[in-house]
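Excluded from the complex is one protein chain; the other protein chains are retained at their positions.
Per-chain residue numbering starts at 1, and chain names A, B and C are given in the order in which the chains are listed.
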Amino acid sequence: MAAGTQGSLNLTNEQPDRHIYHMDEDKHEIALSTKNLEVYYGDHLALQDADLSFERFKITSLIGASGSGKSTFLRSLNRMNDDVATVKGNIMYRGLDINSQDIDVYEMRKHIGMVFQRPNPFAKSISDNITFALKQHGEHDKAKLAEIVETSLKQAALWDEVKDDLKKSALSLSGGQQQRLVIARAIAMQPDILLLDEPASALDPISSAKIEDTLMELKKRFTIIIVTHNMQQASRVSDYTAFFHTGQVLEYDLTRKIFTRPKVQMTIDYVNGNFG
Amino acid sequence: MLNPKQSDKLASIILYTIAGLVILILAALVGYILVQGVPHLSWHFLTSSSSAFTAGGGIGVQLFNSFYLLIITMLISFPIALGAGVYLHEYANQKSRLIQLIRTAIEILSSLPSVVVGLFGFLLFVVQFKLGFSILSGAIALTFFNLPLLTRSVEESLRSIPDLQREAGAALGLSRWETVGHIILPAAVPSIVTGVVLSAGRVFGEAAALIYTAGQSAPALDFGDWNPFNTASPLNIMRPAETLAVHIWKVNSEGIMPDAAAVSAGASAVLIIAVLLFNFFARFLSNVLYKRLTATK
Amino acid sequence: MDSIRESLLKKSKATKKDRFARVITFSALLLIVVVVISIFLFVASKGLATFFTNKVNLWDFLSGKKWAPGQTNAQGQPLTGALPMITGSFLVTLIAALVATPFAIGTAVFMTEISPKHGAKILGPVTELLVGIPSVVYGFIGLSVIVPVMRHIFGGSGFGIIAGAMVLFIMILPTVTSMTVDTLKSVPRHYRESALALGATRWQMIYKVILRSATPGILTAVVFGMARAFGEALAVQMVIGNAPLMPKGLTSPSSTLTSILTQGIGNTVMGSLENNALWSLALILLLMSLVFNIIMRAIAKKGAM
Partner (left out) sequence: MKRNWLISAAIVIVAVCLLTFGYATRQKDNGVNITAVGSTALQPLVEAAGEDFASENKGVYVNVQGGGTGTGLAQIQSGAVDLGNSDMFAGEKDAINDKKLVDHKVSVVGISPMINKEAQVDHLTKQQLIAIFTKKVTNWRQVGGADLPIILINRVTGSGTRATFEKWGLDGAKSADSQEQESSGTVQSMVSSTPGAISYASFGYLNDSVVAPKIDGVTPTNEHVISGKWPIWSYEHIYTNGQPTGEVKQFLAYIDSKHIQKTLVPKLGYISVHDMKVSRDENGKLSTVD
């Protein structure tokens, strides 16, 4: 379809319809990339033609108005949409197309973790929330599990608040704490890539700031892709930003470029708060 | 015309009256049964075996049969209902026509008069498979009658657990089965137990499906013999077993013992108390189980 | 690196277990389906024998007013008119539902909007308790309490449609109420809050907002109760008078499909016309519960839109 516009840098002064940053595999280590990704809900085409590459140990923000397809895109990356939608195209990870039927989905999700908009801890104790999946995956060494609980809670900046009552129900935590617990739970799996779907949108400003700090810390060890509504948040934490509009990626570039000199008119409007 | 404030007041009064009336009706119902029955209760009544035509018969065997049959029925029907409920809600494609058809079929089965289920069980199990009038035949018939309700309630319980929990499991690389088995089901325990308690109540009170399957005679049991292969053993599942509800039905319809009315009233009260105790026990168990499985205090 | 690639391409243990679980749970469902189908086939084969083996005219069966399968009319046709029972079943069910609905809604509103604490504490256990009472006990209470009251009010014998409907009303009330409570509870909180914020009185909020948005759920509860009432046998049989006659009024003895079916089935010989005719009644019951089910689904679908 619009394949001609992508990949080549647009050097004319005319404003383009789309602008997709092309990541050179020699210069950047690419953790994940998509090719011609299309998502259908029934007959409805919710996302088309998404070709994006995500650099390792960087944070990439996905921004756009509600219904622009950014969450759909994110959820397709580790195939959380399999039950509700038809996803076509390729998702390349470690040289494999993980959107193929041959891939063991459960195995893949161990490496591509996800955190959701609303905190969803299990109705278990704080430490069980973190160790449960690890136990299921075959880790039974108690000392090691305890260590993982501590490090992942520390990484998620929750350790100091809960270290004395790890046996307490996770449901007794506040919303912000729950969300950080969920992040701790995700990173305890030692994934390669962490997908975050508006992780701070349901939280108060203080919790939200804490989560941002956590993210900055985490990007040293994980590749992070985050969907957000919050422009400031995107500009503060991310290295790259993709702007979604009506089911298409209109612009993808370094974050500072998107927020200072966007090339597409729609992006300018959105970033400046003219709609959305 | 009334102004909004007045109509608000009037409505409140009406609502209070209706709610009060309903509670009154239901309380009167339970009270009536208890008041009629409790005076006839005695240790002798609860433990001795029944008598066909003289006064002073008890309901000991029937009481034991009711519980035993309930347990056997649950042992057969609960795993099936659990499996089917899990498949219907966690695995099946909800939009599939076939699944919708199956759901409809199951619900229709649940509104079939139980006498039809009983006769079906009679012709198939008692006569065809030569299981005879036995606890086993009765339990299978009750299973048929119980499955739709139980499956439906398992499914409803699973539905009440938010999808967020399923997503959480999936995002950690847990398979659907691991998520269901370790996260969804434990969280659904209280509401599944409610469903079990409700269907257990129905099993307790069911008579028509059992008349032709578990039979309506209660041979005396030897409570010193717990070998399930002996005929007089309480645990034998191949013996005929009249339950409390069937006994009430029989006493009311054909009973010629002089104290038929008293036996019937006493047995009804016992039945209510038994259901009450069973509910209480099941709730207690579900609380313990829920706490153990979810580590919430 | 390579080990991860390999593990992605191989089916993991979890996947294998998951497939196994899928097969197991599916076979449980399959088992139920087999049971359902075999019962359907069983009832259908017996019930249709009346028409195919005994050559009873379907129309005569549905519209005939005289039920005496052992006897024949002037043309030598067996008297298998099921209309009295069909009418009786519908009347008791409808009246029971009509009476139960306002009570159920009123109680449910009281329990969710006015006094939620007491509501859950009282209704849940009572409902669970009442389903455990054998219907024969309901029947006897009907016989000793409701029938004399009816006799007092309306004269005559006291047996009849009204008495049957009253017993059914009490039997279905807890179920319909608790289902209605569930529906009301599922109305989102902000509906209430925004209505109250707009200055509505509590009654206006309940009437215009909550009941409106809960209507499909309430209807489902009522239809569900009707389905239950339609299939109930023993209790109704004792108070309705159980005479296979067209109901002359709401207080004259009449009968329902289930009552005639239940009491006749042991006294007829398997395979005879008398017996087959009873199975035809069972078939009607099955078809009726199919209809109730379709209605419930239609309501649910409409509510979802």
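Criterion: a residue touches a chain if its C-beta (ideal position, glycine included) is under 8 Å from a C-beta of that chain, and two chains touch if they have at least 3 such contacts.
Owing to the predicted nature of the structure, the values given are computational and were not obtained by experimental measurement.
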| item | value |
| --- | --- |
| Options B:74, B:124 or B:260, residue touching the unrepresented chain | B:260 |
| Sole residue of C:25, C:50, C:201 or C:242 that reaches the chain not shown, by the stated touch rule | C:242 |
| On subunit B, residues whose C-beta touches the chain left out of the figure | 52-54, 122, 127, 132-133, 211-212, 215-217, 219-220, 227-231, 240, 250-256, 260 |
| Those residues of subunit C which, in the complete complex, touch the missing chain | 68, 70, 140, 143-144, 147-148, 151, 156-159, 237-238, 241-245, 253, 255, 262-275 |
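In this text, only the chains that are shown with their structure count from here on.
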| item | value |
| --- | --- |
| Intersection of the contact lists for subunit B and subunit C | A |
| Leader among chain pairs (count of C-beta contacts) | B-C |
| Euclidean distance of C-alpha centroids - subunit A vs subunit B, Å | 48 |
| Contacts with two or more other chains, residues of subunit C listed in rising order | 12, 14-15, 18 |
| For subunit A, residues that touch 2 or more chains besides their own | 106-108, 111, 136-137 |
| Residues on subunit C engaged by subunit B in the complex (per definition of touch) | 12, 14-15, 17-18, 20-22, 24-29, 31-33, 35-40, 42-43, 102-103, 106-107, 109-111, 114-115, 122, 124-137, 140-141, 145, 170, 173-174, 177, 201-204, 206-207, 227-228, 230-234, 258, 261-262, 265, 270, 282, 285-286, 289-290, 292-294, 297 |
| Complex contact set, residues of subunit C against subunit A | 1, 4-5, 7-12, 14-15, 18 |
| Contact set on subunit B toward subunit C in their complex | 4-5, 7-8, 11-12, 14-16, 18-19, 21-23, 25-27, 29-30, 32-33, 79-84, 86-88, 90-92, 102, 104-109, 111-117, 119-120, 123-124, 144, 147-148, 151, 173-178, 180-181, 194, 197-198, 200-202, 204-208, 245, 248-249, 252-253, 264, 268, 271-272, 274-276, 279 |
